[in-house]
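I have placed the structure first, in the form of structure tokens, so that the comments after it can refer back to it.
The other protein chains are all here in position, but one chain of the complex has been omitted.
And now, chain A:
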Amino acid sequence: MNYLLGAFKPSCNIFITFADGKNRKQVPLKKENGQTAMVPLFQSQENISGKVSIEPIQGKKVEHNGVKVELLGQIEMYFDRGNFYDFTSLVRELDVPGELYERKTYSFEFSTVEMPYETYNGVHVRLRYVLKVTINRGYAGSIVEYQDFVVRNYTPPPSINNSIKMEVGIEDCLHIEFEYNKSKYHLKDVIIGKIYFLLVRIKIKNMDLEIRRRESTGSGQNTHVETETLAKFELMDGAPVRGESIPIRLFLSPYELTPTYRNVNNKFSVKYYLNLVLVDEEDRRYFKQQEITIFRLQETSS
């Protein structure tokens, strides 16, 4: 259907603008073609309102069977590219069938839209929100225009946020105790902690703290798990002796993290882990991985 469309010159231009477009925060969004565009930022329960203008090309008329605007929340799995699963779909009819001779502007409003999931661009999965304007023309093929926007949902600070404290080791070889001050971090948070060496019988060369993202898609047998290391942060250089305690201070802001997503519409999950890695002089790695929860905290400044 698209190639048919390409054969003809579009007979009209469609503009989608948001009611508070001037003031609303814009955030970068990576598009399919790799380019980054600035798009408005929303959160769940917001009213999404604006105007759709249709401007027929000079001297042409647009015959249509109706104009509508849809708000779509879509999940696209990359193994099934191009096939969008709409988890949210809201429609507003803008016009009854008729003809357009000149520029016509329609107001629309989706009030208190439930957008439970955040926009996400992963390795194997993408979640996006889009406004879709369709000029229905029957046989001539519909004219469609999309406007992306980003949704981010803020979470209040958790009421319970225990530290992660654990003693691990290899018998008679290495015993350490580590502590991360929290188990739940917001995106601009800083991980504070320390590693205490109880027993060191191996020659350690260095120690890193890694932030790993695990994205699992699909379900059942088709589950696909992809792990990325987003941060590799050196904590220690050289071999400690028993009794040393090494401080941890890792700022999360430089890394492109998202909140932890658990079971997004039964399609995918994104989880974060802190991986403490000790490397000995023979480049053997000793590690311990701990899940942390990442959430988006309402920025107080904005």
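Quick notes on this structure:
By our rule, a contact is a pair of C-beta atoms (placed from the backbone, for glycine too) under 8 Å apart; a residue touches a chain by one contact, two chains touch by 3 or more; residues count from 1.
The definition used in the following text is that contacts and distances are computed from a predicted model.
Choosing from "Vacuolar protein sorting-associated protein 35", "Exoribonuclease phosphorolytic domain-containing protein", "Pre-rRNA-processing protein" or "Signal peptidase complex catalytic subunit SEC11", the protein name stored in UniProt for the chain missing from the display reads "Vacuolar protein sorting-associated protein 35". Of the candidate positions A:Val96, A:Ile160 or A:Val241, contact with the unshown chain belongs to A:Val241.
Of A:Lys232, A:Arg262 or A:Arg285, it is A:Lys232 that touches the chain left out of the display. The chain omitted from view is touched by exactly one of A:Arg81, A:Arg249 or A:Arg262, namely A:Arg249. Residues of chain A in contact with the chain left out of this view: 206, 231-241, 244-247, 249, 251, 253-254.
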